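Shown here: the complex without one of its protein chains, the others still in place.
The letters A and B name the chains in turn, as written, and every chain counts its residues from 1.
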Amino acid sequence: MAAAAARFFDSDLWWSFSRSPVAVLSAVVALLCIGGAVLAPWIAPQDPFDLATLNLSDAFKPPAWAEEGDAGFPLGSDDQGRDVLSAIMHGARVSLLVGVCAVLFSTLLGVSVGLTAGYLGGTADALLMRIADIQLTFPSILVALLVDGVVRAALPRETHDQIALFVVIFAIGISNWPQFARTVRGSTLVERNKEYVLAARVIGLSRLRIMLTHVLPNVLGPVLVIATLNLGFAILAEATLSFLGVGVPPTQPSLGTLIRIGNDFLMSGEWWITIFPGVALVAMVLSVNLLGDWLRDALNPRLR
Amino acid sequence: MTAAPLLEVRNLRVEFPTRRGTLVALHDVSFSIAPGEILGVVGESGAGKSMTGAAIIRLLEPPGRIAGGQILLEGRRIDNLSQDEMRRIRGRRIGAIFQDPLTTLNPLYTVGRQLTETMQTHLDLSNSEARKRAIDWLEMVGIPAAAQRIDSYPHEFSGGMRQRVVIALALCAEPRLVVADEPTTALDVSIQAQVIALLKRLAREKNTSMMLVTHDMGVIAETADRVAVMYAGRVVEIGPVREVVKHPHHPYSIGLMNSIPPLDHRVERLAQIDGAMPRLNAVPPGCPYNPRCPKVFDRCIVERPDLLDAGSTSAACWLYDRAEAPHV
Partner (left out) sequence: MFAFILSRLLQALPVMLVVALIAFAMFAYVGDPVSIMLGQDFTEAQRDALVRDLGLDQPFFVQFARFVGNAVQGEFGLSYRLSRPVAELIAERAPATLELASCAAAIALFVGVPMGVFTGLYRRSWLSRFFLTFSLIGVSLPTFLIGILLILIFSVWLGWLPSFGRGEVVQIGAWSTGFLTGAGLKALVLPSITLGLFQLTLIMRLVRAEMLEVLRTDYIKFARARGLADRTVNFGHALKNTLVPVITIAGLQFGSIIAFAIVTETVFQWPGMGLLFIQSVGAADIPVMAAYLMLIALVFVAINLVVDLLYFAVDPRLRADRGAVRGT
C-alpha cells in the first residue's frame, strides 16, 4: 500500500496535478462539497427532517452576518425554521447520490453497448450506433424528462413515489449513455485489430472473455474522463429535473428541490433560501467540471 | 555588383523568446539582392532560410521578432516601419509565394476575387479593369481558358495550376521583389520544372528580383544568379551560382555540393555530412559547423567567423582569414 502511494506521488499525473492551481483549488472545493454531503447526518448543525427540532419562530432568519441574523443559522432559515446550511448539506447528499449512480448507470450501459458494437461490428454495430445517433439528436435533458414522464405515467402514483429516486437515476442515466458508447466503440475498433487480441483469439478464448479481460481494460482511460465530466452534467440534470418538479420526491429534497422551494420566497426578499443552495450546486458542479477538464488534458496532452 | 542593391539585409537577428530563455534563430544574416537578380537561398531544414524570408516581409510567427540589424528596400529602411506602412509594402513592393499551393489560397473565394482584391488594394483600378487584368494574369501564368476559369474556386484547380495562381497573386501588384519560399517543394516532380521555368521567365520579363528559398540544388543551379548557403541561422557562404556550385569554399558548402548525385556518372555511394545540424538551443560557441567540420582547428571552437573574402565567393570560415593563409 505504501509502495502504491509512493508510486502515485511520483507519477506524472500527480506532478501535473500539483502544478495546476486550478486543479488543486477545484479538488479542495470538490472535497469540501463531497465531505459535507457524505457526512451531513453527523456534522450538520440540525436534522432538517426531524420535525421536532423545527420551530416556526425561527422561520425566515437571514444569514448570520445580516442585522437580524442568528449565529445558530449561519446561512439563515426557511419558512419552517429549518437551517439552510443543514438543508444544503443533506440536499447535496441526495444530489451527489443521484449524480454518481446515474453516471455509473450510463457508464455501464454505454460501455456494454460500445464494446458489443465495436467488437461484433456488422449489423449489430450499425443498429446500436444508429440508435445512439438518433438519441444524440435530442438534448439529453429532454430525453431525461420524457423517460421520467413515461415512467410516471406507467406506474401507479404510490409505487412511483416509493421508487422516485431510482426513476430519476434511470432517466438521467438513459439520457447520457450514447457518449460512452461512441467513445468505447471507437477505442474498441482500434484495439480489436491489435496483435494481442489476435493472439487471444488464436489461443481460443471466448469472445466475451476477450472483450472483458483484454479489450475493456484498454479502453477505460477515456471512459474515466467522460465519467468525470458527466458527473457534473448528471448533478445539473438532477437539479434541473427537481427544479421543474419532476425529479426526486419532496420528502428527499435535493439541491434542485431546495432551489425550487426557495424560489417561491424570492419575490418577498428572502433570497438566501434559494441562492445558497444554488451557490452550493454551482460550486460542486464547477469544481467537478474543472477537475474533469484537467484530467482530460493530463491524460491526453495532445488534446490540449 | 553593378547598381545600388534593391534589397539589403544587414546583420539581421531574429529571436524567439521562450520560457527557457531566448533562442536566436537568425544570427547576423547579411546579403543583398540587385535589381532583377535572382538570389537562391539553400540549406537544411531549420537553417533559417524561410525565416529570413518571413522576417523581410515581417510575417514572423509570434513570438518571433527582429531583434537587431537592418532591412533596406531601395535604400530605405523597412524593418522599423509601422504595421500599416509595412502592409502597403507587402504585395505592392515585395510579393510572396508560399510552399503549399493547396493551403495558400482561401478556399471560399474565387481565384478572380482573390486577384482583384489584391490589385485593388494596391493599385487604383476600377472593377472591370481589375477583372480584365486578372484574366491577363491568369493567361500570363499559363492557365488555359483564363476568362472562364477566373470564376472558379481554388479546389477546382490541380496543385500545379494553383501554384500558378499563387504566382499570379504574388506578382499582380507588380512588386519589385518576390520572396519565394520553397515554391515547388509540395508539387509533383513533373510539375516542378514547369513552375520554376514560369517563375524565372516572369521575373526576367517584369525585371523583378527574387529571393528563391529552396533546398533543391538543381533548382538553384538552373535559376539563380547568386546563391547564399545558410547553416544554423547564419549565412556561411555567398557568391555567384556557378562558383558556389562548382567551387564552394566553406567546408559545409563543399559537403553539401558533394552530396548531390552527379548526373553524368554512377557513384556507388553518395558523400554525406556526418552528424546533424545543431538545434537552436544547442549551437556550439565559435563556428556553428565546428562539430561536423573535417577541417576544424582551434580557432573555430572559440571564435565565430564573419563572411570573409574567399576569392570568387565569400565564406564564413577561418580558413580564408589572411592570417590563417597557410591552411588554404
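The rule we apply is simple: a contact is a pair of C-beta atoms (placed from the backbone, for glycine too) under 8 Å apart; a residue touches a chain by one contact, two chains touch by 3 or more.
For clarity, every value in this text was computed on a predicted model and none was experimentally measured.
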item	value
Of A:Asp78, A:Asp148 or A:Glu191, the one touching the omitted chain in the full complex	A:Asp148
Hidden partner chain, touching residue among B:Thr52, B:Thr104 or B:Thr223	B:Thr104
Interface residues of chain A (partner: the chain not displayed)	134, 137-139, 141-142, 145-146, 148-150, 152-154, 232, 236, 239-240, 243-246, 259, 263, 266-267, 269, 271, 274-275, 278, 281-282, 285-286, 289
Absent-chain interface as seen on chain B, which is shown	57, 59, 83, 87-92, 95-96, 98-100, 103-110, 117-118, 121-122, 145, 148-149, 152-153, 155-156, 166, 169-170, 173
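Just so it is clear, only the chains that are shown with their structure count from here on.
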item	value
Distance from chain B to chain A - Cα centre to Cα centre, in angstrom	58
